[in-house]
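For this view, one protein chain was removed and the others were kept in their places.
Moving on to chain A:
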Amino acid sequence: MGNTAITGKSWPDRIFDFIVYFVVLFVVVITIYPFLNVLAISLNDSVDSVRGGITIYPREFTWENYMKIFTFSGLITGFKISAFRTLIGTLLGLISASMLAFTISRPDFAGRKFVSTFLAMTMYISGGIIPIYMLIKDLHMMNSFAVYVLPGLVSAFNIFVIRSFIDGLPYALQESAKLDGANDFTIYWRIILPLMKPALATIALFLAVGQWNAWFDTYLYNGSSPNLTTLQYELMKVLQTTTSGNGGDYRSNIASMANNQVSPESLKMAITIVVTVPILLVYPFIQKYFVKGMTLGAVKS
């Protein structure tokens, strides 16, 4: 009893604490275990892996699985295309979102209401898969790199996140710049953009993750152009070979790899790691920004 008085903790509170820690620890374990398991299998000798029982460290360490998958040309092309679309898509997306956010944040802009309503509507209306597909076809964007970057260029959600960030900046900054003779573009470029770094970092992360992880546009529009397929699409085809029998052409690829003493399972895990690691390398750097940026955007929009 005396102990309780000193620490200020009653028994129900201690039990509560214990349950909280236990549950959170459980969540942490089930979140991270699968990744470690995949990594371990990718680094384990593939014949040995078939025996099973690998947990979070490789039993017979080898780089062989990675050597194998990188001899496979589809993956190299996929990596290049994915990296390129991530770079271009993020850059163009940032430019469009920050410019539009800047213009609709300006209280004196005559088109403000029209532009923001016009953009907000795009969040709720969508033509659906078929009309969009037909449009892309009519614009002759099938089997082109442009289809990765152009259709998603203007994203209302990102614009509103940045806009609420600009609203938090003092408007007097822009007014005094104007008195000094700066035009609106100069204000955007010289004053607003440098102050927006945290918001831009957040949106850059969203855009980059979206671009890197996209696979469906490849499937829909560029599936028949081997020089335009992305990494995620390549992985999708590999994974679907056993789960549903789609992507039959890959079956022979996997089979021929399997002939070289490598089990398909290990190759899949190695490809999974190659697809996952680049995006995981980025996020710790931007993490400090995005939690702030996302909450801000979410609360206001």
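Keep this in mind: contacts are C-beta pairs under 8 Å (C-beta built on N, C-alpha and C of every residue); 3 or more make two chains touch, one makes a residue touch a chain; residues count from 1.
Just so we're on the same page, contacts and distances are computed from a predicted model.
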item: Name under which UniProt lists the unshown chain, selected from "Protocatechuate 3,4-dioxygenase subunit beta", "histidine kinase", "Type-4 uracil-DNA glycosylase" or "Protein lplB"; value: "Protein lplB"
item: Contact partner of the left-out chain, one of A:L91, A:L195 or A:I279; value: A:I279
item: Residue among A:L43, A:L100 or A:I166 touching the omitted chain; value: A:L100
item: Touch with the omitted chain, as defined above, among A:M67, A:L87 or A:L153; value: A:L153
item: Sites on chain A contacted by the missing partner chain, in the whole complex; value: 10, 12-13, 16-17, 20-21, 23-25, 27-28, 30-35, 37-38, 52-54, 96, 99-100, 102-104, 106-113, 115, 118-119, 121-122, 124-135, 150-154, 156, 183-185, 188, 209, 212-216, 220, 232, 235-236, 239-240, 243-245, 268-269, 272, 275-276, 279-280, 283-284, 287, 291, 294-295, 298-299
